[in-house]
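Yeah, one chain of the complex is gone here, protein chain that is, but the others are all in their spots.
Here is subunit A:
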Amino acid sequence: MQKKTAYSFPDEILEHVFSFIQSDKDRNAASVVCKSWYEIERWCRRKVFVGNCYAVSPTMVIRRFPDIRSIELKGKPHFADFNLVPDGWGGYVLPWISKMAGAYPWLEEIRLKRMVVTDESLELVAKSFTNLQVLVLFSCEGFSTDGLAAIAAGCKNLRELDLRDSEVDDLSGHWLNHFPDTYTSLVSLNISCLGSDDVSFSALERLVGRCPNLRRLLLNREVPLDKIANLLSRAPQLIEFGTGTYAAELRSDVYSNLVEAFCNCKELKSLSGFWDAVPAYLPVIYSVCSRLTSLNLSYAPIQNPDLTKLVSQCPSLQRMLVLDYIEDSGLEVLASSCKDLQELRVFPSDPFGEEPNVSLTEKGLVAVSSGCPKLQSVLYFCRQMSNAALVTIAQNCPNFTRFRLCLLDPKIADYRTLQPLDVGFGAIVEHCKDLRRLSLSGLLTDCVFEYIGMHAKKLEMLSVAFAGESDLALHHVLSGCESLRKLEIMNCPFGDKALLANAAKLETMRSLWMSSCSVSLGACKMLGQKMPRLNIEVMDEKGPPDSRAESDPVDKLYIYRSVAGPRFDMPPFVWTMDEDFASELS
């Protein structure tokens, strides 16, 4: 019988078809259909996202995808944001840059999150990728303005430079001068994290003035208010703007200049910055308010009634970030004014204070959940909660995709019934079928985890602290949450049983973080032996694990799947429990 080929399409046709497939998931699916699709797909993949830089090596990525134009890498675990990962842990980008320098000369986009980026890396980027258009350093560290100078000087096609929340060593404000006078292609600049000596204002002014396509400009705190008008007048085409310090003595000329400048920005949709904001200068943005879709006041110490008055003028708001100075009353106004609201984040103005300094309770969140039908994403810090409120919120907002509640006292009970908050969070997972991200807090027993395991089928990321009573809780989550990718746990009595019983599950996830829990060293070693495709990293600053008993709980545990094997750049306080370790010491 004659063998017929399934396809007689030339490769170019398939390549053309694949070019319409943008999402990684779909591309991955296409690549496993058959060998020829795998081959064609890998040659025409242009974008790679590596959620954990240690899950794969740069060599492997380059070997499979020879012609990448855009790469995104993430390094440290999320809890590094809260000081739980010691310095020197890892997440170095240099090995990646070094390998890609030779392999991807046409690289256009580099996006890094929670990685250690040195000036050397930045210099290598500037030298190797002449076509670089986008550089995003989100929550990175390890570099100085010298590195930025190299980027400014070398990347002639740069469109976007975003240093969001990174820690930069300030050496000189003159790095901006390194953008040549002929450079005019800047579209997006975020330098909001830079310190006092990092930015030469005159260089900034000239840069802004000669880049007609600049749409997004987020300044650092040191840019004084009286310079803003001038800057804005050079860039009336801005869509997104972040002010510097928003405080100054009230002067009529400064005030009127600002009013005019903001008025002329007809396309402005997003505002942020507002450091040290004083109420006197708030009205200058009133002309923009009706158009605003995003407003970040989370650094503004503005209180009511000024704050509420401002909010009431922004009916188009979709995204609102604010301090708890807004209080329940302000949130009620938000609920009645902003019917398009999709995302709300309320941060604590005094997170360590013993007594509440503002009147922000569960009532504010209930009001917003009731008044804003499109609400999807919530991050809310407050001091009291009740199951009844959570149930109401859940019923009001079945479309939640992200729900993060942080009660400042982490083990506080329902303030009305003194019961744990299991039922409340249970309602959230039961009603919100599309929930992808959840952070728990308050007094919680194993019950809430049973609800989560039962209902949270689309949950991808779960953050847990000071909750649960036994391993059963962890078992419910690991065995029930089918879509779980990231699990981070601190200070919970979870131990060996659940981990070992669900070891296979860990290979389906990106990572698991457990700190100050009850996982024993012995269990870690066992996991290391059983699961060769998992990196089991134990972190302990007291000393090497072999100096302690098998039953001793480990301080911090970070488990992640990897095809690259154990990493080689571990600091002295991290030990990997691979097969060698376990057998060496037994």
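The working rule: a residue touches a chain if its C-beta (ideal position, glycine included) is under 8 Å from a C-beta of that chain, and two chains touch if they have at least 3 such contacts; residues count from 1.
Definition applied: contacts and distances are computed from a predicted model.
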Protein that the absent chain corresponds to, by UniProt name, given "Ribosomal RNA processing 7 homolog A", "Histidine-containing phosphotransfer protein", "Auxin-responsive protein" or "Ciliary neurotrophic factor": "Auxin-responsive protein"
Contact residue for the chain not shown (choose from A:95, A:236, A:283 or A:301): A:301
Chain not shown: contacting residue from A:21, A:56, A:500 or A:570: A:500
Residue in contact with the excluded chain [from A:26, A:39, A:81 or A:267]: A:81
Which of A:193, A:331, A:456 or A:557 contacts the chain that the document leaves out: A:193
From A:69, A:99, A:269 or A:411, residue that would touch the chain that is not displayed: A:411
Residue of A:278, A:428 or A:484 in touch with the missing chain, whole complex considered: A:278
Interface with the undisplayed chain - residues on subunit A: 79, 81-84, 86, 139, 165, 167, 193, 196, 221-222, 224, 244-245, 247-249, 275-278, 298-299, 301, 347-349, 351-355, 381, 406, 408, 410-411, 439, 450, 463, 465-466, 470-472, 475, 490-493, 495-498, 500-501, 515-518, 520, 522-523, 526, 541-542, 551-553, 555
